[in-house]
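Here's a structure for you.
Apart from one protein chain that is not included, each protein chain of the complex appears where it belongs.
In this document, chain identifiers A and B correspond to the written order of the chains, with residue numbering beginning at 1 in each.
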Amino acid sequence: MSDLFVLAISCIFINNILLAQFLGQCPFLGTSKKMETAVGMGMAVIFVLVMAGIITWIVDVYLLKALNVEYLRTVSFILVIASLVQFVEMFLKKSIPALYAGLGIFLPLITTNCAVMGVCLINIKEEYSFLQAVIASFAYAVGFALALILFAGVRERVDLGRVPKPLQDTSIGLVTAGIIALTFMSFKGMV
Amino acid sequence: MREMISMIVVLTVLTAVSGGLLAKVQSSTEVQIENQVLKFQKAPAIKSIFPDVANDPIADRFTVEADDMKLQVFPTKLSDGSKAVAFETKGTGFGGPVGLMVAVNLDSDKVIDVRMTTHAETPGIGTKAKDDLSFVSQFTALPVMDTNFNLKGSGGVIDAISGATVTSNAICLAAVNAKEIYQKLKPEIIKQMK
Partner (left out) sequence: MAQSLAKEFTKGLWAEMPPFRLVLGLCPVLAVTKSVENGIGMGVATTFVLVFSNLLVSLLRNIIPAKVRIACFIVIIATFVTIVELMMQAYAYQLFLKLGIFIPLIVVNCIVLGRSEAFASKNGPIVSVADGLGIGIGFTMSLASLGAVREFLGNGTLTIWEGLPVFSMGPDFIPFRFMLEAPGAFVGLGLMLFLMNLIPQK
């Protein structure tokens, strides 16, 4: 039990997917200009990542490893994720329109979000058990949402300041992200 | 309907061709990849454990089998004439797998030395254990058959590296695995040693 807790903490803070592992940078910079979009994207990632983590783990263990075709991992994972995202989108649109209104526009972006694919691959590479894979997927997604929302908060403030023209937008965004990453580095050595 | 069929046909054909092509590439690179793993992951560990032996343990490697276990063994002869083997085990504890090359003296059943072969990508955690020889030297000369290789906190005899408890634990788990493997496969290994 304590092992799983340690795993969750290390995935959220120490190995934070955005600030330490550098996965999912496109949405990190793309959807962090406003707080609302950051929250929407964060929630959508939590939702999809947990499902993708579970499904790809099952596919890998019971299909790829069982049939000894591990070299098809990249192809099958990306197909699983792409169809999962499509399916979730259709399902939400029909069944839970309120949630779709909030997350809908972010869902297509998630297919090419390497955070999702990255975590699925990490789960396999680290040889996690099923339970560990579920916890890790969830914790990484929470870390993603946390970093994204923190970043959006800071970025909204930065926009109010007078930033020199060449430094505006992405450039100052990256420097800001660097400073946030610096604060996350202080979690190192905690586990 | 026509469109539907063409969609399904195109996707199926594409996936089938891709699968076939990959199978071909995979089978043609398989041997080469295994050589690379030997050369870059296992060989450095073996060479650092047996710095000056007469034979080449990597070239003399053989595989032993018992029950449903399979193990690649790197044999050598020590300077005092006793036989020794090295083999790799994994500690699949929390925090990802850690590979450990374990060398055992076949005559005295004592650990000669251990070395990490793979380290987790987790920045800062795995590397420490790999660089810290005082940690792995704790294993030297322990009798394989009756030592509890766990960390002191879990009733064993090994001190964890401070700040890298997770990796320390994974290494210990690998050593515990090594003990189990060695107990099971020792008769087979001796049978195949020249």
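The rule is simple: a residue touches a chain if its C-beta (ideal position, glycine included) is under 8 Å from a C-beta of that chain, and two chains touch if they have at least 3 such contacts.
Since the model is a prediction, treat every value here as computed from it, not as a measurement.
Of the candidate positions B:37, B:69 or B:190, contact with the unshown chain belongs to B:37.
Interface residues of chain A with the unshown chain, by the touch rule above, are 19-26, 29, 71-75, 78-79, 82-83, 111-114, 116-118, 121-122, 125, 165-167, 170-175, 177-179, 181-182, 184-185. Across the interface with the omitted chain, chain B contributes residues 3, 6-7, 10-11, 14-15, 18, 21-22, 25-26, 29, 32-33, 36-37, 39-40, 121, 123.
Just so it is clear, only the chains that are shown with their structure count from here on.
Across the complex, chain A is touched by residues 15, 18-19, 22-23, 25-26, 92, 94-97, 120, 122-124, 163, 165-166 of chain B. The touching residues of chain A, when paired with chain B in their complex, are 3, 6-7, 10, 14-15, 20, 69, 71-72, 75, 125-127, 132, 188-189, 191.
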